[in-house]
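Shown next, in structure tokens, is the structure this report addresses.
Moving on, here comes subunit A:
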Amino acid sequence: MLNKIIFFFEMDGYAFFIWSAYAFWFFLLTLLSIKVISRKNSIEKKIKELYLKEQ
Partner candidate 1 sequence: MFKVFIAILQKDLRENFLSNKAWFSISFFMLSLLIFPLSFGKGNLEEQNIIIPAIWIAALFSNLIALEQMYKDDFKDGTLLYYSINGISMSIIVVAKCISHWLFCGLPIAIIAPICSYIFSGESNNFYLFLTLFLGTAILTLIGSPISAIMLGISARGPMLTFITLPFYLPTIIFGVMGSNVTNNNINAEIYLLLAILSLGIVIFPILTIKILRTVIN
Partner candidate 2 sequence: MLLKKIHRFANPNKFLKVIYPFKKISLYMAVFLLFIGLMDALLFSPPDYQQSQTVRIMYIHVPSAWVSLLAYIMIFFFSLMYIIWKFPLFILIAKEIPIIGISFTLITLVTGSLWGKPTWGTYWVWDARLTSFLVLLFIYMGLIFLEKAFKFSNNGDISFAYISIIGAINIPVIKFSVDWWNTLHQPASVFRLDGPTISAEMLIPLIIMSLGILFLFFFLALTNVESAIQEKKINSQNFRG
């Protein structure tokens, strides 16, 4: 079982290339999503404040 897992992570010796590619992909997409969603949240917050002010 352990052998199989290690074999999977080694990827026939190409571990560095494959895992760094996947890590970069995941990192950049997460960063982008966080940026987009936090922008959306801050704007919703602003709208709520303005709405309360108008009332």
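Worth a mention:
Going forward, a residue touches a chain if its C-beta (ideal position, glycine included) is under 8 Å from a C-beta of that chain, and two chains touch if they have at least 3 such contacts; residues count from 1.
With respect to how the candidates were assembled, all candidates are chains of the complex that A comes from, given by their letters.
Everything numeric here is computed off the predicted structure, so don't read it as measured data.
By the touch criterion defined above, subunit A in this complex contacts candidate 2 out of 1 or 2.
Touching candidate 2 in their complex are the following residues of subunit A: 8, 11-12, 14, 17-18, 20-22, 24-25, 28-29, 31-33, 35-37, 39-40, 43-44, 46-47, 50-51, 54.
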